[in-house]
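Down below is the structure, laid out as structure tokens.
For this depiction, one protein chain was excluded, whereas all remaining protein chains were kept in their positions.
Up next, chain A:
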Amino acid sequence: MSRGFPILKGWLDRLTLPLLLLAGWQATALWLDKPTILPRLDAVASVLMQPTAKILITGSLIENMAVSLIRVVLGFLLAAGTAIPLGLAMGYFQRVERWVDSSVEILRPIPPLAWVPLILAWLGIRSLADWFPFLQTSLIGASIQFTTVVIIFIGAFFPVLLNTIQGVRRIPREYIESARTLGARGWALLHKVLIPASLPMVVTGLRIGLGIGWMCLVAAEMMPGSTAGLGYLIWYAYELLRADIIVAGMIAIGLIGFGMDKGFRRLEARLVWESSG
């Protein structure tokens, strides 16, 4: 029977464990009856189902998601925009690599969150609204503090850098030499050979960097100075013992992270030339 519906069977296999876990959760929550420790699933669902409703005195779920997403995208773009050119240079020119490598290796093991106090001391709670006054009135604009953006930048920077360096180093020598004997050099060599040849590894680096940036962000939002975002939301909900909001916030964090990773994996799959038609 199930032989005839392999797709159905696949889904059944995938969904069985999650459904069992959810059922177990709900049963335990009902039996325990302590919503501050283990919220009922329907309470969590009702938070998720009203994403535009104001939560406590912070903004709505959607607004907090938007704050977090804008922060992560800004920090991520900043990281990609600096790490890719530096990685290309370090991968191609041994001289640049010798210059920069030791600094990178010393800075790399420092967890991005260890930078929070210093960055707070430098930048305080200044936000985008300090530069663009018209943003002052919106919760989102006023909440894009530079501190969090810098933390994401630090988190995303190193994976992008290291993968870009590797991407360039793993280019077979023959690609570059063929191109040079066909007359390519300088800028043409860079953008017609080095960049396309290293692109699959660069995109892998971007995917890992975005994932790490996202995790750093949520943690950074729990630090002092934060006034919005999903991390802030679940921390604030903890102080008010609202476990239903905590769990809803965690689910939102997971779903966004999952979506970003999936998007980049699709892009990676398209860049594997071997399978492209």
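Following the convention adopted for this analysis, contacts are C-beta pairs under 8 Å (C-beta built on N, C-alpha and C of every residue); 3 or more make two chains touch, one makes a residue touch a chain; residues count from 1.
Definition applied: contacts and distances are computed from a predicted model.
Asker: Look at the options "Cobalt transport protein CbiN", "MxaA protein", "histidine kinase" or "ABC transporter ATP-binding protein" and return the one that UniProt uses as the protein name of the missing chain.
Answerer: Answer from the UniProt record of the missing subunit chain: "ABC transporter ATP-binding protein".
Asker: Just one of A:13, A:174 or A:239 touches the chain that is missing; which is it?
Answerer: A:174
Asker: Among A:61, A:193 or A:234, single out the residue that touches the unshown chain.
Answerer: In the full complex, the listed residue that touches the missing chain is A:193.
Asker: In the full complex, which bits of chain A touch the chain not displayed? Write them out.
Answerer: That gives, for chain A, the contact residues 172-175, 177-185, 188, 192-193, 196-197, 199, 273-277.
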